[in-house]
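Missing here: one protein chain of the complex. Every other protein chain is in place.
Let's look at subunit A:
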Amino acid sequence: MTISLPKKIWIYFLLTVTSLLVFFPVLYAFMISFMTGPEILQGKFFPQSFSLDNYFKVFDRLPLVKYLVNSFVVSVGVMFGQLLVCSLAAYAFVFMPFKGRDFIFFVFISTMMIPWEATMIPNFFTIQKLDWLNTYQGLTIPFFALAFGTFLLRQHFKTIPKELHEASQIAGLSRFAFFWRVILPVSKTSLVTLGAYGFLTTWNMYLWPLLITTNSSVRTVQIGLKQLQSQEMSTDWGVVMAGVIVVIIPTLLLLFLGQKQLQKGLSQGALK
């Protein structure tokens, strides 16, 4: 399909405007991260000079590297945990007939209607009783069983022809072998989607880590950002924004890399 030049210019103009609109907050944060205090108060958009002072200050004031590592460990942990639990659950819901399967699935899915915050207090007590405060397992394990993820994968598994299951039964594949050797490779696309979703939500999680962590041993980076704000009487916004930029870099990277993989996976299914 070819688009005429004026139309192309118009489309690109619109795209540029909207992308600027969407990207403006991030761009502004990026600019602020190079500014000094007075500059920010003057409401300038471009800093006078691109000094990295704020960045040094951030790493100085907070154990930011440690927080980043913590966040990374927790996010990756939740991502793999979710992939494992959800894919196994979805497999059972699709390929193993048992009594009351649809009902159980319905109950499972209906938990999506309960806001997470409502279950926060019982969850907190459970974790406390288990003595998992300030531990990685306390931060990760409550998120492994994800109704949304199970639902997503179940929908994908359902599109896999049942003949594939039957063919592997005749070949003599065990249930787990079928899951491992056929189902997982075939549903790579959905797994990548769910993985990216799990990583990003965990990376951006605020409330739960705030409750569960009381010291910097396993504290995640989002809490660190909050700490920057409240440490002094007047917040040094330049430093906070420098922290923000550092924090969003991994997510942006993941999104860019993941997007490419995702597009590849999606187009693979579409092309015959």
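Heads up, the rule we're going with is that a contact is a pair of C-beta atoms (placed from the backbone, for glycine too) under 8 Å apart; a residue touches a chain by one contact, two chains touch by 3 or more; residues count from 1.
The rule is short, and it goes like this: contacts and distances are computed from a predicted model.
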Choices "ABC transmembrane type-1 domain-containing protein", "MetA-pathway of phenol degradation", "Trehalose import ATP-binding protein SugC" or "5-oxoprolinase" - which one is the UniProt name of the chain not shown: "Trehalose import ATP-binding protein SugC"
From A:Asp60, A:Asp102, A:Glu117 or A:Glu163, residue that would touch the chain that is not displayed: A:Glu163
Candidate in contact with the missing chain, chosen from A:Ala29, A:Val186 or A:Leu211: A:Val186
From A:Ala177, A:Leu207 or A:Ile249, residue that would touch the chain that is not displayed: A:Ala177
Contacts of subunit A with the absent chain, listed as residue ranges: 161, 163-164, 166-173, 177, 182, 185-186, 188, 271-272
